[in-house]
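These notes are about the structure you will find just below.
One chain of protein is taken out of this complex; the other chains stay put.
Going by the order they are written in, the chains are A, B and C; count residues from 1 in each one.
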Amino acid sequence: MARTTVAVLGASGYTGAELLRLLIDHPRVEIAVLAAERAAGARIAQVFPQLAGRLDREVEALDTERIAARAEVVFSCLPHGASAAAVAALAAKGRLVVDLSADFRLRDAAEFATWYGPHPHPELLERAVYGLPELHREALRGARLIASPGCYPTATILAAAPLLARGLVRPRLVVDAKSGVTGAGRAPSQGTHFSEIGEGVRAYKVAGTHRHTPEMEQELSAAAGTAVRVTFTPHLIPMARGILACVYGEPTDPSLGEDDYRSALVEAYRGEPFVVVLDEGLPDTAHVRGSNRAHVAVRLDARAGIVVAMAAIDNLVKGASGQAIQAMNIALGWPETEGLAGVALFP
Amino acid sequence: MARTTVAVLGASGYTGAELLRLLIDHPRVEIAVLAAERAAGARIAQVFPQLAGRLDREVEALDTERIAARAEVVFSCLPHGASAAAVAALAAKGRLVVDLSADFRLRDAAEFATWYGPHPHPELLERAVYGLPELHREALRGARLIASPGCYPTATILAAAPLLARGLVRPRLVVDAKSGVTGAGRAPSQGTHFSEIGEGVRAYKVAGTHRHTPEMEQELSAAAGTAVRVTFTPHLIPMARGILACVYGEPTDPSLGEDDYRSALVEAYRGEPFVVVLDEGLPDTAHVRGSNRAHVAVRLDARAGIVVAMAAIDNLVKGASGQAIQAMNIALGWPETEGLAGVALFP
Amino acid sequence: MARTTVAVLGASGYTGAELLRLLIDHPRVEIAVLAAERAAGARIAQVFPQLAGRLDREVEALDTERIAARAEVVFSCLPHGASAAAVAALAAKGRLVVDLSADFRLRDAAEFATWYGPHPHPELLERAVYGLPELHREALRGARLIASPGCYPTATILAAAPLLARGLVRPRLVVDAKSGVTGAGRAPSQGTHFSEIGEGVRAYKVAGTHRHTPEMEQELSAAAGTAVRVTFTPHLIPMARGILACVYGEPTDPSLGEDDYRSALVEAYRGEPFVVVLDEGLPDTAHVRGSNRAHVAVRLDARAGIVVAMAAIDNLVKGASGQAIQAMNIALGWPETEGLAGVALFP
Partner (left out) sequence: MARTTVAVLGASGYTGAELLRLLIDHPRVEIAVLAAERAAGARIAQVFPQLAGRLDREVEALDTERIAARAEVVFSCLPHGASAAAVAALAAKGRLVVDLSADFRLRDAAEFATWYGPHPHPELLERAVYGLPELHREALRGARLIASPGCYPTATILAAAPLLARGLVRPRLVVDAKSGVTGAGRAPSQGTHFSEIGEGVRAYKVAGTHRHTPEMEQELSAAAGTAVRVTFTPHLIPMARGILACVYGEPTDPSLGEDDYRSALVEAYRGEPFVVVLDEGLPDTAHVRGSNRAHVAVRLDARAGIVVAMAAIDNLVKGASGQAIQAMNIALGWPETEGLAGVALFP
């Protein structure tokens, strides 16, 4: 069987590296192009020594013409803004594009403008499919432009959407999420310098200022069938990978018990290959590191009248590169778990 | 000036060690007795090598008669239950006792029984003063039995009490807190084994099952003048020390702005030696590690209609041993900052 | 093609879990038996939640009769001593046994006795093949009893053997190695409690007291063709996985340059699927985490007259479970990289 050629744009960052790690062992694809501006000219194993012995290829400058000529599928890990231009050019040439930036995640150009400024290609927004298979599997089949979800929204939506879809909690949520530092990218900064962040925890972009907020609200509102308001607090935790999202909501029916909420999750995720509703215990990011799985759970605080739903994912896998491959698999009609079955690396 | 003799019970645990670190350089005290069941017979520097060269003393078995004869002040770091018995015996002999366990924190014996089982000395509950100086400074002057607050309640109360006291948020809070692993104590366990917890984050005792919940509610209700309900989610974070508490509440007056909430904190903590309301930036546990300071801040998410108050403390200092010394200083009429002024160890 | 049935003894520890992670996706095997004394009766996903959704099987008590009846290949992750008995029983029944304990690594029963006490089955020592494929590939073909190497010896031997084999350094080495904490196993202890070990570094079992010393000497002496003496210092580092070994030796020929030493490594490992001699940069355990690869390098300190050879491995993969599978692949005549090709998880 001939392998499908793929390109990775932005191959020198962490989501790029994670795509390579997974695609190298994907039985249906061939990595044909690596592009990254800063690293152009280098061998990929100089950029990422972990690839030495597995992938020996030069990183190229970003040239959409040349890329389109050699790749049938393109993953873009470019920064938002830069990604939109490349995505539009490659989509126009008929390539299947999976965009890991935020550029095509919001359906509403006005909402996009509020958070990011004017969208350069608003006409493409309606064509893009939000690449969360657990919510949009049907729309993904045959899709040609996929907006791969953000890491925080993935965890939050997986925890909360089934409860909202069944009307079990009110459409107003507190989301308190904890992320590993890879979520902040590969570029060095004071805030992600080891000595500054290695032994502490802090919130950032609190009180509705993080750009993942509208993405959560868009998808949760669609699930709920009514406008959902989210207050979102992200934190950085001294670990490399993982997101744990805790979602707090008020029950709509005070007579329900914890099992009712749990059943909603079990029912929603029956047959899902990558979502595990825990039988016992609580989600721990250590148990999904390196895997495309999400671990979810829900608890009822009957005293206080609050439902707490939780999800743990690896921000670089289910929260980014793994989910992007999952969406590609669906779009191309391949088995959904192809290349993604690997067990988490614990410990 | 003759130094006041002090005893530390439970000297082989982390709060015991932290008391020793601070008391060694306290100019008004002399460490006269170290007691700990398991470590009895050992030199303290065998138990804690960091004390080599500063404190050379044998750890004794717990004998309240012998302790009362040699110490004017007693700090108990014994586990709850065990602590109550020792505290009662030493208090009966007229010693000033600062209890770091949970045994005397709740005013209501019935509430205590709900969470911990029947109280062995309910008659002492009304005599005990809850040792949070920022709320109970006057009551602490001359106090003889001090219940030193829990680590999570300290951070939560410092963040939220001023807002509740001024009626700025509704009496129903979501508290999502992140703790370093020393909060789980010194006894080895699967859950705190380095390889299990070193690169992940997880919640535990969620949905109102953590025993610090009633303590928060007691103190916040007193501050609010009305019953306050808290849903509390603690997390363990891969760092040794620190607690960051995020408290979410609904504004009572939608016309207020972020500055109004901030002003409430500034006003509440004016002149407080150990609470810093941050001018800019958000609390980071790394900035209070090893110090008795709390860093607090508040933000308004006007979109979602939620106030987020945050506090960062060192769980072993302001959340335990430092605060216990602060309370002793007040009880004895000494300068409140004596022995506690040290700057945090950053990085 | 029918899959070969395998059993994992000691499945509740870290090397057991790592075997499962790798064997689950190995295309030629079927995991038929999981055995572990303490965890017997539990589902494996209760013991290791990362396996939820991938492996649903009960852990059994250790019964070699029942195991032999259902598994063609047996991996033993039992503690040394306990392992020898199970290995002997299963080998007697004709099973291919790969022993990850230390019980069959030393050829010399007297040497074994010096370090571990009398060997319970000395007659098997000469039948066991030391499972380091880079040195013993031919002997592994068709082998039925494989002693999988220790983690420290693997790193040390890979760095030093080519230099000794070519007579480039004198047969007396200083080995200073740094290990992640998983090397200490899964049982909780004071020394591996997160709060004790999370922010520090220390040596242990120094000055020739670590039992991996005779194993290094046996293999390096064989490579050198003369008795090699090693002084070995292991350290625990606040990370979960990885070993970095630095080996110091004196050049035999002062006229040689750094390139000569490097050429020896390049030549020794030409064609090796799992050893990468770095072109530039130095080995970093972060670049091999989760993979079966070793990164090696050598430098000459011409001023001081010392050659420094280094190797980085993942102690649980190339240092244990991955290497055990590699040896099985060879023993059974399968492609050596089957099930082991995965790229390291970085970051």
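As a convention for this text, a contact is a pair of C-beta atoms (placed from the backbone, for glycine too) under 8 Å apart; a residue touches a chain by one contact, two chains touch by 3 or more.
On a predicted model such as this, the values are computed, not experimentally measured, just so you know.
Asker: From the list C:E37, C:E72, C:E111 or C:D176, which touches the chain that is not on show?
Answerer: Residue touching the absent chain, from the options given: C:D176.
Asker: Tell me which residue among C:G81, C:P122 or C:P238 touches the hidden chain in the full complex.
Answerer: C:P238
Asker: Please pick, from C:H119, C:R289 or C:K318, the residue that touches the omitted chain in the full complex.
Answerer: C:R289
Asker: Of the residues A:I31, A:I44 or A:I197, I need the one that contacts the missing chain.
Answerer: Reading the full complex, the residue touching the unseen chain is A:I197.
Asker: Touching the missing chain, which residues of subunit B?
Answerer: Interface with the chain not displayed, on the subunit B side: 14, 17, 20-21, 24-25, 46, 48-55, 182, 199, 240-241, 273-274, 276, 278, 280-281, 284, 286-291, 293, 295, 341-347.
Asker: In the whole complex, what residues of subunit C lie against the chain that is missing from view?
Answerer: 172, 174, 176, 178, 195-204, 206-208, 213, 229-231, 233, 235, 237-242, 244, 246, 248, 258, 282-287, 289, 299-306, 308, 310, 312, 347
Asker: Which positions on subunit A touch the chain that was left off?
Answerer: 14, 180-182, 184, 186, 188-190, 192-199, 238-240
We take it that only the chains that are shown with their structure count from here on.
Asker: Based on C-beta pairs in contact, work out which chain pair has the most and send it over.
Answerer: Contact tally peaks for the chain pair A-B.
Asker: When you average C-alpha coordinates per chain, which one falls nearest the overall C-alpha average? Tell me, please.
Answerer: Central chain is A.
Asker: Could you please state the distance in Å, as a whole number, between where the Cα atoms of subunit A are centred and where those of subunit C are centred?
Answerer: The mean C-alpha positions of subunit A and subunit C differ by 36 Å.
Asker: Mind pulling the residue numbers of subunit C that touch at least two other chains?
Answerer: 14, 182, 199, 240
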